[in-house]
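I have placed the structure first, in the form of structure tokens, so that the comments after it can refer back to it.
All protein chains of the complex are present and in place, except for one that has been dropped.
For chain A:
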Amino acid sequence: MAASPDKYARKRARSSAISTVIGISLVLFMLGILSVLVLNARKLSDTVKENIQIQVFLDEDVKEADVIRLKKEIDAETFTRSTTYVSKEEAAKQLTEDLGEDFISFLGYNPLQAAIDLRLNADYAHPDSIENIVEGIENREAVAEVVYSPNLIKQINQNVNKIGLVLLGFSALLLLIAIALINNTIRLTIYSKRFIIRSMQLVGATRGFIQRPFIFAGIMQGLYASFIAILLILGVLYAVRMEIPEFFEFTDILMFVKLFGLVALLGIIISGLSTLFAVRRYLRMDARKIY
């Protein structure tokens, strides 16, 4: 009989701690999902940018050795992601396949030029830098003409920027909401303990001594919450992968380390700091204002 109210009180304390942790973890989960989107948006835009093709057409009478030298030179540039040499014959074969018609026998000669297909690193796929790159290549020996589509590149860049800005704004907003929500939840918990904090002060405990266990508990709460949030995020990612396999790779370990590190860090920092501020509030409070 004696144990039952005790048990009840402990149960009640535990359930309030659990709901705090769940509250924090849901907010962290939202932040985490958004971070996945941001991280992947960058990757997606990188993929699009790296698939922009610049065709370097070569002079009609260029020698095989010159082509190899030129390809090597371009390969050595920092902006280059990959180059492929497409000879006259290969280009003809490709076009024949595409058209479904043997145009060489129809024309009597091969009008196509040999070319090097250049794909840029994402960082250089900007209209201004592309212009510079193109100019540089056009001035080289054995190059007849460089062809690319400036409009397409402009559009891609504009859209990527827009999406990035929207996501960034959204993340900032969500982070603010997260801090406000977690702060509020923790303040309520500490508020319910304000008389205990006061009693502790009255019996001669220093502020630091009173704060320490609260902050430790706050940090642990943040840790538990981020652990739950990470499990939820993994679940959602797994479900998404079942539907859209190309959305991301599970093998990208660095991204996951970053993501989960971010979630855990945010959880600990927000929870720990909120606890600190909430406890301090009552440590400083005048006795008559506590009621």
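By definition in this document, a contact is a pair of C-beta atoms (placed from the backbone, for glycine too) under 8 Å apart; a residue touches a chain by one contact, two chains touch by 3 or more; residues count from 1.
Just so we're on the same page, contacts and distances are computed from a predicted model.
In the listed set "Carbohydrate ABC transporter permease", "Cell division ATP-binding protein FtsE", "Na(+)/H(+) antiporter subunit D" or "NADH-quinone oxidoreductase subunit A", the entry agreeing with the UniProt name of the missing subunit chain is "Cell division ATP-binding protein FtsE".
When the full complex is taken into account, the listed residue touching the unshown chain is A:K193, out of A:K193, A:R241 or A:R281.
If you put the hidden chain back, the residue from A:A65, A:L107 or A:L202 that touches it is A:L202. The chain not displayed touches chain A at residues 2, 5-6, 9, 13, 193, 195-196, 198-207, 209-210, 287-288.
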